[in-house]
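Here the complex is missing a single protein chain, while all its other protein chains stay put.
Which chain is which? They are A, B, C and D, in the order written, and residues in each are numbered from 1.
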Amino acid sequence: MAEAQGGRSLVVDAVTHRYPSGALAVENINLDIKGGEIIALLGPSGCGKTTLLRIIAGFIAQTQGRIIIGDDIVDALPPNKRAVGIVFQNYALFPHLSISENVAYGLAARGVDKTSRQREAQRLLELVQLPTMAERLPRRLSGGQQQRVALARALAIKPSILLLDEPFAALDKNLRLDMQIEVKRLQRVSGITTLIVTHDQEEALSMADRVAVLSHGKLEQFGSPSDVYDRPQTLFVNTFVGSTNRMPGVVVSADRTAAKVRLDAGAEIIARPAAGSLTEGARVTVCIRPEHLQFVGDASGFAGVVGMSLPLGATVVHEVTTADGSGVKVSQARIGETRALASGAAVRLAPLAPSLANAFPATL
Amino acid sequence: MAEAQGGRSLVVDAVTHRYPSGALAVENINLDIKGGEIIALLGPSGCGKTTLLRIIAGFIAQTQGRIIIGDDIVDALPPNKRAVGIVFQNYALFPHLSISENVAYGLAARGVDKTSRQREAQRLLELVQLPTMAERLPRRLSGGQQQRVALARALAIKPSILLLDEPFAALDKNLRLDMQIEVKRLQRVSGITTLIVTHDQEEALSMADRVAVLSHGKLEQFGSPSDVYDRPQTLFVNTFVGSTNRMPGVVVSADRTAAKVRLDAGAEIIARPAAGSLTEGARVTVCIRPEHLQFVGDASGFAGVVGMSLPLGATVVHEVTTADGSGVKVSQARIGETRALASGAAVRLAPLAPSLANAFPATL
Amino acid sequence: QARPLVFATFTGSWEEAHKAVLVPAFRKANADAAIVLDPMLSVDQIAKINAAKANPPIDVMLHDPGPALVAIGQDLAEPYPVEKSAHYKDLIAEAQEPMGPAPFFQVVGLTYNPEAIKTPPTSWADLWKPEFKGRVGITNLNSTLGTGWLVEIAKMRGGSEANVDPGFKALEELKPNLAAVAANPGALATLFQQGQIDISPGNFNAIQILKARGVPVEFVAPKEGAIAFKTTIHIVKNSPNRELAFKLIEAALTPEVQTTLMNPPYLIVPTNSKVTMGGEIARVLAKDTAELKQKFVFQDWKKINEQRSAWIERFNREIKI
Amino acid sequence: MSGRKRTLEALSFEFVMTVIAVIALVIIIAPSLVVLIVSFTSGFSLKFPPPGYSLRWYAELWNAWQLHFAAKNSLVVALWATGLSVILGVAAALAISRSRTLSVRLLDSLFMSPLVLPALAFGLAALMLFSLVGLPVSPLTLVIGHTVVCVPYVVRNTVAALAQLEPTLLESSAVLGASRLYTFRRILLPLIRPGIIAGAFIAFMSSFDNVPVSLFLRDAATDMLPIRMWQDLEGKLDVTIAALSGVLIIATVALVAVMERVTGLSRRLTN
Partner (left out) sequence: MGAAPASRDVTSYGMGLAAPLALFFLLFFVAPLLQLLWLSLHNDTAGLHWGLGQYLHFLTDPFSLGVLGSTLLLGAEVTAVCLLLGFPIAWLYQRVGPKLQTIIILIVLLPLLTSVVVRTFAWIVILGRQGIVNATLQSLGIIDTPLKLLYTQFGVVIALAQVQMPLMTLPLITALGRIDPNLDDASCSLGAGSWRTFFRIVLPLSLPGVIAGCTLTYAAAITAFITQSLIGGGQMLFMPMYLYQQASTLQNWPFAAAISIIFLLAVLAVVSVFTTLGRLSRGYGGA
């Protein structure tokens, strides 16, 4: 199994897992991942991301379903036979072994002789740009360096799949960005199929070829970052990824690709029916992102009164109270001090474009 | 001291603190805070924010300098005589006391009789919108609810100053926003002078009337959010608050308000001399924020080659490599899928406006 | 009264006998006076009293002849107020010791388990028989039993009270047979009870309670002659409970107590001349004091004491099994 | 373990470890059970299995006035030693818990040293000192000696409880206007109470069970139960001691159950 090479496909086939305690952690998950892809598993805390990852790695035997790597069903294989590399959130470096011993550990376990595994460890440390740290103990490395060692260690066994569980959660913002780029670079070099677990949507959107959004153990959407951001299939995806305004309304007319909705806030707008067609007269929730709303001079949009305006660095967020009393956020790029809206000013708002509003059937 | 009322001023007068271990945690900090202001203490981990807060609260006796609340120098007062309210990051609710006992604790310590303090506790719980939780124990409340109880408890003693140490760090993104708004609302209602410690720049910029940026125990800048974001006085402030591109260059000509700089990347641009005037021929670092760069069609800016383009939800970040080999980030609002830049495309970049670039004397 | 009367008795059957007979008799006669038994070897009693001569932790001590000499020699015993005593004059002559009368006699012979050993042993030498491999018990030299027995062994092999080397040699040869070295004679009884040993030198009276309980154990006097010695009881010098101590000793000397102790299950040889020996004692040991003196071996404890601590030391070093 | 895949190699490892662990647990628990069973024997010896069952030895226990006397003494001494240990130990724990200076570390190791040093040597030393200063062996000397060896348990458990206590709770109390005493009474003490109780419990048990110190500092008039039992065992292996052991085992089980409820004893001792 040590011969397994990067780039094998991974299929998660109708996997369900219930913990002995009775908690249904993941439910009927299907993912079809091509060799060499980077996939992000995105979802709020407790949605089952780690569970799914541990099933793929073999630490947990799923209750139902199959895991297929390349052409092999691996369900019967224990973790040490699956040729899956894993990087844990806290890195899980062996604290009593030197960096090079850590990296060479998997090779030692496979009985590779000392000189070859040292050579290989050195090669990997060069790959992650830490060639001079080989003899140090892990605790003498910074968080980012430890992260890279963990990566090198996972790559040393030439896994066919690389799993990363919240790999950057413990890093500070700047280091995090560096590491994201680093991982992406290594992944491109090795071509290895990679699964990244994260609850950080920016991370998911920026790193992954495709994003799988989970909620309460169920797969909500599996698609490209722009699919997920722009064409969310569920209300959950729309609110969890990016921020959004939820505006209630009633369908005036609808076909497969567009619906005219009368908002309770007062205007009629065109929205994209997110999940199939909508029936006329049905109540819907329309989601419009703050950056997709604009102030309009004419009477086209709906009316509102400006509350607080919060400058948030690159953007200004205005809180606007609409006619039906609900609050709407509008975000605008903040270029210098060009914009200044008085609190209490009456304004009108409209979406930037019709395709930017999504309509979902109202749930209670 | 229980009579102290909201809205008293707070002066931090040349405060320096050195821990017994020898670490110089804060150095000659001066802050002059008006009654009723919200101030954010912003800075990276270890810059001395907590230390300064603890000095104001009276937990630490500063090595030098004075703390003045209203008209009183309070240096000689122990924490329990300062009439300062504190909310800790972990809330520090008394786990063995019920919610109402927690809120009433400060009153009980002052010997207020049982019925009046229960009445007051109930009033405060209503203020923080938790009137029905009075009899619960803290561990049966969610994080956000605990946070509000901690606030109510701090307010119960009618402090003249409210101190919040990273109050929202433990909350998740959505709850965090709610709590920020809640705190701002309560602060407006009570008019109490408030000091919020945070390392989150968005939090500081959105909540505070004025922001004090600290680095290595020193005060880098103390001004309004837009001062800090748009007119950073130091390179540190410019890079720590928001993200920025640092581009080296040479001063071609300069006066008090504007400097013409030739960038190593190839263009001449106008930048604001951040700290006083610059001498001709001096090397400088010019900071331009990613959202302040634009792609230009003509030959006005500097040239570069597009690398990766990362869609980050509301924005797209393009990585551009300039002529001198350094990388520059350009961020653009991402409206639907309108923008698509091929990797490897040759582009030209220029600042949106002259006042948006800041020039700092180059430090090695 | 600061503390209860402390009576240092011996462990095992002695303690049981005193607990069951002497102490109740004493308490009955003295309005339920508080008393505790502190069972320990004579050597330990002497050590404890020596450690706090001015305020001794023991009020009444019980000694075999060797330690009695030591205790008196170290000025630990109060002279017995003979003139006040009602029973002292009734004691046989040998028991009338002015430094502390002897209420009882002890007899040491061979004890064995008749279920395991069908033919009763007849001589000390039987202990060395190969068939008893791993079944013999002895006690260490801290006890009178152990020391007295060693002297007899030495004599058997040509030594004497002054020369126990042959005894030690014999001990060396006994090693394969040894199952246990008990810390005190009381423990020997326990070892029988638990089936740890089947044969040992032992006190006649020590096994009687066991026997009464149905534990198979028998006493036999070896043909070399059983060892006999008297046990004396003393008021400790500087005792804060002198009066009660006297009363306790008086109780021990009464014919009633001595008679009860002579009868089953205790079978302790009496010294009050008003008590006539009878029953088992008369059958197995002697009909009266005269026969006792003539039948049994009395050892020279003055001589023994001269070297005893050296022997103890030597024993502790050499007998490790 | 939710069904991790197992290979033969993994199974062999788990089998070996589990088997040894179970054997070890049996070895730990079996003796007490055996004593308990033997204590109900109808016979005179500690034969296992007993020839028949009866409560006679427990009845015998009823009349064992020497054991009663020793038990009462042990109880009194243990209560005093525990009380003294709690007062001295909790105060000391408060002083040393938040500081890591050299002097505090030295104090700490001083307070802990009775745990590792041979108590027998200390017992002898204490006896020598007391006899030097003319203090006769008495309940007082026992209480003093026991306190020395019991204090570490109180200190250790209290320090552990204090270490788990959020310091910000005390700071919160202070800024809310509470004085030190008020904070101590309303916040600190209630929060570390389980730790103190656990420490006191262990201190009590170890005093009640102490042999090496009592050996030198007791005498017949202040007889202590474990010594009495030891001497009885050495002198005459009678079954009354088994009955007494039965009583002690059951009492301990009951006490431990109560303590587990009150203080979460088992978690305290593994952290």
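Things worth noting here:
Note that in this section a contact is a pair of C-beta atoms (placed from the backbone, for glycine too) under 8 Å apart; a residue touches a chain by one contact, two chains touch by 3 or more.
Keep in mind it's a predicted model, so treat the numbers as computed, not measured.
Among D:138, D:183 or D:263, the one in contact with the hidden chain is D:183. One of C:11, C:142 or C:305 touches the chain omitted from the figure, and that residue is C:142. The residue touching the chain not shown here, chosen from C:136, C:150, C:182 or C:252, is C:182.
The chain omitted from view is touched by exactly one of A:7, A:78 or A:248, namely A:78. Contact between chain A and the unshown chain involves residues 1-2, 54, 57-59, 78-82, 84-86, 88, 90, 92, 94-96, 105-106, 109-110, 137-139, 153-154, 156-157. Take chain D: the residues that touch the chain left off the picture are 1, 7, 9-10, 12-14, 16-25, 27-32, 34-35, 38, 45-49, 87-89, 91-92, 94-99, 103-104, 107, 110-111, 113-122, 124-129, 132, 144-145, 147-148, 151, 155, 167, 170-171, 173-174, 180, 183, 202, 205, 208-209, 211-212, 215-216, 225-226, 229-230, 233-234, 237, 241-242, 245, 248-249, 252-253, 255-256, 260, 265-267, 269-271.
With the whole complex as reference, residues 41, 43-44, 47-48, 50-51, 134, 139-140, 142, 179-183, 187, 194-196, 309, 316-317, 319-321 of chain C touch the missing chain.
Just so we're on the same page, only the chains that are shown with their structure count from here on.
Centroid to centroid, with C-alpha atoms defining each point, chain B and chain C lie 91 Å apart.
One finds 90 Å separating the Cα centroids of chain A and chain C.
Residue ranges on chain A touching chain B, taken from their complex, read 44-45, 172, 184, 201-202, 205-206, 225-226, 229-230, 241-242, 289, 291-292, 308, 310-314, 317, 331, 333, 335-337, 352-353, 355-356. Against chain D, in their complex, chain B makes its touches with residues 1-2, 57-59, 78-86, 88, 90, 92, 94-96, 105-106, 108-110, 153-154, 156-157.
Looking at the complex, you find that chain D touches chain B at residues 166, 168-169, 171-179, 182, 186-187, 190-191.
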